[in-house]
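So, subunit A:
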Amino acid sequence: GGANNTSGPGTPTISPAEKGGTLTILDSQTTLTLDPAQSWSLAVTSSGLLWRRLTTWKIGPTGAPAVVPDLATSDGTPSDGGRVWTYHLKSGIYFSNGQPITSYDVKYGIERTYAAALSGGLNYQKPLIAGTAGYQGPFSGKELSSIVTPNSKTIIFHLNKPYGNWPWVVSTTSMAPVPEGKAPAATFNSHPITSGPYAVQSYTPGNSAILVRNKYWTAATDPNRSGGPSKIIWELNQDPTVEAQTLLADGPNAQNAFGADFVPPAQLAQVENNPSAKARLVTSPASPLEYVAVNVQSPKLKNLKVREALEYAVNRQAVVVASGGPVAADPATTLITPGIVGREPYNLYPAGTAGDPAKAKSLLTQAGAHNLTLTLATPNDPISTAISQAVQQAYSAAGIKVVIKSLSANAFSALATGNSASGYDLALSSWQPDFPSAMDNIEPLFASAMIGNGNYNISRLSDPKVDALINRAEGTINEAAAGKIWAQADKAIMADAAVVPLVYNRNSFLRGSNVDNFYIGEFPAYPVYTAVSLKQ
Partner candidate 1 sequence: MPSKILSGLTVPADVPVAAIVRRSGAFARLLADRWALTGAAVAVGFVLLALFAPFLSGINGNNPYTYHLSALTSSGLPRGPLGGVSASHWLGVEPQTGRDLFAIAAYGARISLLVGVGATVLATVIGTVLGVLAGYRGGLVDTLLSRFTDLTIAFPQLIFMIALGALVPASFPKQFFMIAVIGAFGWPSVARVVRAQTLALRNRSFVVAAQSIGARPLHILRTEILPNLAATITVIATMSIPGAIGTEAALSFLGIGVPPPTPSWGREISSAIAWVSVDPWYLAAPGIALFLVTLALNAFGDGLRDAFDPRMSGRLR
Partner candidate 2 sequence: MAHPSGPGEDPLLAVRKLGIDFVTDAGKHTAVSEISLTVARGQVLAIVGESGSGKSVTALSLLGLLPATAQVRGSAVLAGGVLAGGGPAGTELVGAAPATLRSVRGRRIGAVFQDPFTTFNPVMRIGTQIAEAVMAHTRIGTRQATAQVLALLDRVGLTDVPRISRSFPHELSGGQLQRAMIAMAISGEPDLLIADEPTTALDVTVQAGILDLLHELRLGGGMAILLITHDMGVAADLADDVVVMRHGQIMETGTAEEVFFSARSDYTRELLRAVPRVDVPPAVEAASTSTSTDAVAELRDVRVTYSSGHRHVVAVDGVSLSVPAGETVGLVGESGSGKTTLGKAIARLVPAASGSITVAGRDLSALRSRDLRAARAEIGFVFQNPTDSLNPRARVGAIVAEPLKLHTKLASAERQQRVAELLDRVDLPADTASRFPHQLSGGQRQRVAIARALVLGPRLVIADEPTSALDVAVQATILKLIADLQRELGFGCLFISHDLAVVRQVSQQVTVMSSGRVVESGPTEQVLSTPRHEYTKTLLASVPLPDPRVQRARREDPAPALPRRSGV
C-alpha cells in the first residue's frame, strides 16, 4: 500500500480535537457487547472508547498502523525467544469506578475469558497462553499460573510457543482489565466498569447506549484517544439504508452523527451526485478481501487445471461494479491486504480485469472437465448476492455453470465452516484481519488446522508447504522478516489456486457536517472512533 490512505475529497488531517458536545453514532447492530471478554470490537472502534488494554493501535489518517503502549509502558519485552512477554503498568490509571488499575485486574480480565459463561470473544490469546488446558476461568476459584503478577504494576505472560505478534494480541479487547469481584458474569455486560475515556450511563439493547465521560480517565496517561465529545449516544438497530439517508440529508439531528455501517451501493451512487454529502463521505483504502474460496476437497475441483481455469475466468470488473464501483472496491489478485506488512503485489494468473474465458476454456479442455457445474454458496445479503451473480456470469462465459446457493449468514457459515467438505464447490466470503498482521490474512483462512469446527479455512486447503511457512512466520519476531515469509505463503496458496481473490473492498462511511476528525487509516477499514470530535 502506498500513501493513498484515503480516497475521496475529504482527505482528513488531524485537527486539534475540540472537547464537548454530544455525538450520535448510528448503528445497525441491535446489541453492543459491553463485556470485554466477549467483544469482537476493533481496538479503535467501540471498545477503544470504553476499554484500555496493555497496548493499543496508533492509527493516523496516513501512515502505517502501529501497535503502541496503552496501559503499559511499552509494547512488551520478549524473552525466551518470544515465549515470555513482560509488561509494566503506567501509574495514574483508573477504572470508571475510581479504583486504580492493577496488573491483577489485567490478569483477572484475561482469566475471565476462559469461563464458559463468557466465551465468545476473539480468543487470539487462548491457544497461546501456556497451561490453559482444562482451565475454566476465575469463577472456579483457580487462577492461571502462566500469567505472573509479581506486583500490582507488573505482568508476565508465559506462552506455549514463541509468538512475535503478541503485542498485537495484547491489544485486542479480550485483554482489557476487569476489577475482580465487581464483574459478575451475568450482569457485567449491562453495567460494565470501564477504563477508557467513556463510561456507560445506560444501555438498552436494540435501542441505544449512552456513554458519558469516565471522570477518572486522564488524557495525560492516554495520548491515543482524543476523548472529544462529552457524551455519545449510540443509536442501535438502525436500518442501513435509512441511516445513510439520514446522514445524506444532514438534518439537525444528523449533523452531530456518523454512521457505523458501510454506505450501501445505492446510496454511494447517490452521494456521487450530492457534493455536500460527497464531502462528508469517508472511504477506506482498499482493504478487506472479497474472495471466492475454492473447495479443493470437492471432487470436481481436485484437478489444479480446473482451479486455474477459475482464476483466469473471473471478471473482476463486474465484481467491482457489483460492489458499488471503484469507490467501493479495487481488483485483488493477492491475499495479504494493502496496508499490512508483508504485502507484495503480484498476479499469478494475468488475464486482465475482465478475465480471460478463452484461456480458462482451454485449461478446462486440458483437464478434460466438460459441462462443469459448480455450486457457489453465498450469504444472502444484497452485496454478496450481486457479487456472486457477477462471478456466475463470468464463469458461464467460460462454459462453467454456477448454481448459486443463497444462504442466511448462519446457514452459510455452518455449511462452509462445518466439518463436512461436501455441499459446496465455491464459497463467497470476505475477510478483514482483526489486527494488522499478515498472520491474520493467512492463518485463519488457509492453515490446515483451521478446517472445519467452525473455523474459516473454507477452501479446505491442507498444504504442508503452506502450513510450514505459517509456522515459520509466526515464530519470527522481527516484523519485516516475518512479512517476507507471509508473502511466500501468500504465493504458495495462490499457486494452489485454492482461492480466487476478487476485490479489496473499500468501506465508505458518512458523517454529519459537524463531525470532525472522522477518518480511516490504512488499517482497519473503519473510522477511528477514538479520534472523533465535534466542531464547537
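Behind the choice of candidates: all candidates are chains of the complex that A comes from, given by their letters.
Here is the rule we go by: a residue touches a chain if its C-beta (ideal position, glycine included) is under 8 Å from a C-beta of that chain, and two chains touch if they have at least 3 such contacts; residues count from 1.
Note that the coordinates shown come from a computational prediction; the quantities given were computed from them, not determined experimentally.
K.L.:
Any idea which of 1 or 2 touches subunit A in this complex?
P.N.:
For subunit A, the touching partner among the candidates is 1.
K.L.:
Residues of subunit A touching candidate 1 in their complex?
P.N.:
Interface residues on the subunit A side: 241, 245, 264-270, 272-273, 317-318, 321-322, 324-327, 375, 380, 382, 385-386, 388-390, 392-393, 396, 403-408, 410-411, 414-415.
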